[in-house]
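Complex shown without one protein chain; remaining protein chains in place.
Our next item is chain A:
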Amino acid sequence: MPEPFHILIAEDEVLAAMALEDFLSLRGFRVSVAGNGIEALERFAREKIDALVTDLRMPRMDGHALIREIRQRDAELPVVVMTGYLTHDSDLTHDRWKPLEIFSKPVNPRTIHATLQRMLGMPPATADA
């Protein structure tokens, strides 16, 4: 059996992170959770991460800063952004941040799952939706 993909969730709402963690774990991912951008960067430094699912507004280091840091280290890492609202001045829609997808909260975890599969080049799931 191949090593499962390692997904890092950066989200300060513990309850939301827990539910998504459980949801993705059930579907065969290895999931880690970080409460803010700094913690997420620390995990990046220590572990091999295959994709990042991140909130934008977080204490200490927010999603924007986290994505900028990540892109300097890894230009290809798939990034999924979950946000309460996107400010008008956010440039995350710009091509230079790709591969990156943005979803508004409340997010549909099935959509997150399908997006991760597509970005990681996995065959589309058939068992459950």
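Here are some notes:
Quick note on the criterion: a contact is a pair of C-beta atoms (placed from the backbone, for glycine too) under 8 Å apart; a residue touches a chain by one contact, two chains touch by 3 or more; residues count from 1.
One rule holds for everything that comes next: contacts and distances are computed from a predicted model.
When the listed names "Putative monovalent cation/H+ antiporter subunit C", "Carbon-monoxide dehydrogenase large subunit", "histidine kinase" or "NADH-quinone oxidoreductase subunit N" are checked against UniProt, the chain not shown comes out as "histidine kinase".
Chain A meets the missing chain through residues 12-13, 15-16, 19-20, 22-23, 26, 57-60, 62, 82, 84-85, 87, 104-110, 128.
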